[in-house]
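A protein chain is absent from this complex, but the other protein chains hold their places.
Note that the chains take the letters A, B and C in the order they are written out, and that residue 1 is the start of every chain.
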Amino acid sequence: MTPLLALYRVLSRNLLSRGRLTLIGMLGVLSILVAFAINRGNDGDPGLDAGVTFVWFLGLGLVVPIISLVLASSSFGDLVEDETLVYLWHRPSPRWMLAVAAWASSTTVAIPATVIPLSVAGYIASGFDLKVFGASALAITVATAAYSSLFVFLGLLVRRALIWGLMYLFIWELFVARVGNGAATLSIITYPSSILASIADVELAQADRSVLTGILVPLIVSAIAMALTTWRLDNVDVA
Amino acid sequence: MPPGAGVNVPNSETVPLVSARNVSKSYGSHVALSDVSFDIEPGITGVLGANGAGKTTILGMIIGLHKSDGGQLQVLEQDPWFAGSDVRMRLGYAPEHHTLPPTMQAADFVQHVAELHGLPKTEAITRSSDALWLVGLGEERFRPMGSMSTGQRQRVKLAQAIAHDPAIVMLDEPTDGLDPVQRDAMLDLIRDVAERFGISVILSSHLLEEVEQICDGVVIIGEGRTLASGSLDSLVNSEATGVVVEVDADDRAVAAFAAQLQARGASVTIHQRRVTIEGSDDSVFDLARDVCADEGLGIVRMSRRRLSLEDVFLESLG
Amino acid sequence: MTDLSIPQSSNGIAPVTASAPPAPAAWPPADATVVAYDVSKSFKGVVAVSNVSIAITPGVTGLLGPNGAGKSTLLRMLSGQIKPSSGSVWVAGGDPRSDAEARGRIGLVPQQDGVFEGEKAIDIVSLAATLSGLDQPTERAAHALGLVEMDPGLERPVGTFSKGMRQRVKIAQALVHDPIVLMMDEPLNGLDPKQRRQMIELFHGLGDAGKTVLVSSHVLDEVERFGSLVIVIAKGRLAAQGDFRAIRGLMDNQPLRVRIQCTAGRQLGAALVASGSVMGCRVDSDSLIEVTTNDIRQLRRELAPFARHYGGRLEEVIPLDDDLESVFRYLVGDR
Partner (left out) sequence: MTTPNPIVPTSPASPADPANPIAGTAQIFDQGYRRYEGERTGVAGAMSSLVRATWRQALGLKRQTRNKLIPFMIIVFAFVPAVVFVGLAALLPDDFVNELPTYVEYYGFVVAAIYLFAAFVSSAILCEDRRTGMLGVYLSSPLDRRTYLAGKAIAFCTLLFIVTILPILLMLLAYSLQNAGPDGFGNWIETFAKIVLSGVAFGLVFAFPSLAVASTTDRWVVATATNAAMFPASAVVTDLLVGEGNLTPHLRLLNIPGLARELTFRIFNEPQASLWSRFDNPTWTLVLAALGWILVSGGIVWANYRRLLVRR
């Protein structure tokens, strides 16, 4: 086993606590239930708008950032709290591996919890529209990866990452970013929303970027977050 | 309070504080205790045992957290399982871990624990203060415990365990994390609690040197059984005869010294520069002196051979 | 061991040169594997360690100091866990903070209890082996667990382990990559007496095999068993380094006291005073005396012949303050 794989394995297992799995499962079940409700409420109308709006508002706006925050911020946060980071940090394997493993593990644990239930829910809510399913799956994958990278860094940077992350989400991503265009450019949610809007061909607020931009910018954000995490790992004092 | 009432050592000439008879306990297929019997008398008693030997289980039983499967356990003449609250009210307990509610002030914490053990509020307040002064934290008693050092926390833990004037206080690793100077101070304090106030102490520790230093009695638990129990003197002084001499010499001279002793008929064992001469009568002392004088060897240390608690412990583990 | 020194700064009166390391020609020794040059560390303006220069050579060295004196901070700087505010650290070929290879030659047992609670012991140790780039990590891990006398087949997660078992897992993961330097912060904490003895033997074996083993401990009896080399940190400064018996020898203003029990105690005391080997003699009873000396070796040699001369049976000779405890108390300023 390579060091990267070993790190990935231990970090993902660390994330899968009983409480978190319950939370993820509950959110998944709830999204699908709500989607059914919306589907029934449509009474057979073509529900494209309803489905996309559902994925956009409840999925990208709430479930994806919160699941990413809960998982990614504890990826290093738990290790710092339990004072176990030193066992990974002190080994000679390169530090970028540690950063990437943390990001990869929190993303891959988060994706089944976000992409599957939410895309299915969007599919149901839209009256079984495959385009919505595809658009949702892509948008949510990108959003999960980007948010996770940010919150991995945050978890290493501050002690109460959950609270700071929630504040960032509610003040910046979910409020300021929906008000002004400039702020929208500087927030994550704009880009996956754009993917969703372009592919499904629906108008959404502050979501007028191209699909390519929608994919590239979050990837660049992830890369920068990984670089920052590596830098922070090099300079942090470890108990 | 009438004069002299302060000296009220429970009359236990006949009844021990804790008495276990063939106590056993299993968790499913795992046998934690198979056959444990011992008496704990007033004074300071050390409970020793290898990790995982059932020490924690028996201490938990004494405070009534587990029910024994068989045998009889009496604490202060009551069965702690059926009279748990009554027994615990007269016990003090200091846990092993050092985490204490970080935002709470030491004085409030000690007061609260005293109240939990049945002291009325006004009594608890004054006794909390008294106990904290006793352990040397008088001036620190209004500090939040999160800001305290390990040494101070260990003292708070002792204070909360004795504030309500228990008959028995149980201390789990009371010197863990202390440096040598702090350790001696803590041992002095425990001695003080036992001797001046007549509170019997049951302490668990992995450091045999310190158990040897302050305990009157010892219980050794291993593999779910009592391996040894009794007064410290009776355990370490049994069957020890002879003299131990440490000489100021290099290894070769030590070997020569031992050879000389053997030539004069002594039975000798060498451990580094320490030579043990066995012999049941005191002539071995003269023998050691004479050989040293003849060989011109300096005597660094010389004493009657005595088993250390470590010898007893390791031997009892087999 | 010739390398010993008591810097003046240990008494708090720092001479002008206190921050300078010993003469460069002799320092650091050629075989030193751990070298700290003038390292200091402060946390938010509070000084934890100031101006420590040490060189540690292969063998077992005990690291001592009162709580809060900077012992753990120093150990963490040496291992690379924290960055010195000033000064530099060199371990086995590089700065452990920036040089991954140098870090890979260190085995570290940190002070805290925390381990990966949900993992099995074998998985934790083989993870350590994998991260150190070893082939066959599982076999290496099983071997390392064997060294600390733990069963590699144990299926329970480490979260259910007792403190002593966790401690041994921590030691095993530090040994798994066969490091040149071992740094252990209170590794015997939570171990029972038998396990302590086993671990001390293990450390001795490693030291004899040419490893540098640096062990911090609060239990002086234990440190005496590690061997006689110690580093003492007090008040954030290096108080002494070297063989503790030699350090005791440097404490000139502290004459040694010896308690002697001899059936001819009175005469023996008088004779020792007369010969000049003792400075003072207190007679506690006919058979029990306590002498004070500056020339301990002469006193030791005179004991047996003098006692025989007076026909006294020598029953007990106990030096009262030549042990590590009194050295420690002297150095940390508590007598």
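Assorted remarks:
Definition applied: a residue touches a chain if its C-beta (ideal position, glycine included) is under 8 Å from a C-beta of that chain, and two chains touch if they have at least 3 such contacts.
These numbers were taken from a predicted model, which means no experiment stands behind them.
Across the whole complex, the hidden chain's contacts among the shown chains comprise A, B. Note that of B:A131, B:V181, B:V254 or B:C292, the residue touching the chain absent from this view is B:A131.
Note on the undisplayed chain: of the listed residues B:L17, B:L33 or B:L91, the one touching it is B:L91. Note on the undisplayed chain: of the listed residues A:A37, A:L186 or A:L212, the one touching it is A:A37.
Within the complete assembly, B:D108 is the residue of B:D108, B:E278 or B:D294 that touches the hidden chain. As for the chain not pictured, it touches subunit A at residues 19, 23, 30, 33-34, 36-41, 66, 160, 162-163, 166. By the touch criterion stated above, the residues of subunit B touching the omitted chain are 1, 3-8, 56, 60, 63, 65, 84-86, 88-89, 91, 93, 95-97, 99-105, 108, 112-113, 115-123, 126-127, 130-131, 133-134, 144, 160, 162, 164-165, 172, 197-198.
To be clear about the criterion, only the chains that are shown with their structure count from here on.
Among the chains present, the centre nearest to the common Cα mean is that of C. The chain pair sharing the most C-beta contacts is B-C. Of all the residues in subunit C, the ones that touch subunit A in their complex are 76, 79-83, 98, 100-101, 103-104, 106, 108, 110, 112, 114-119, 123-124, 127-128, 130-133, 137, 173. Listed in rising order, the residues of subunit B touching subunit C in the complex are 48-53, 149-151, 176-183, 206-209, 248, 282, 285-286, 288-290, 292-293, 296-304, 310, 313-314, 317. Listing the residues of subunit C that touch subunit B in their complex gives 65-68, 162-165, 189-197, 218-221, 297, 299-301, 303-305, 307-308, 313-319, 325, 328-329, 332, 334.
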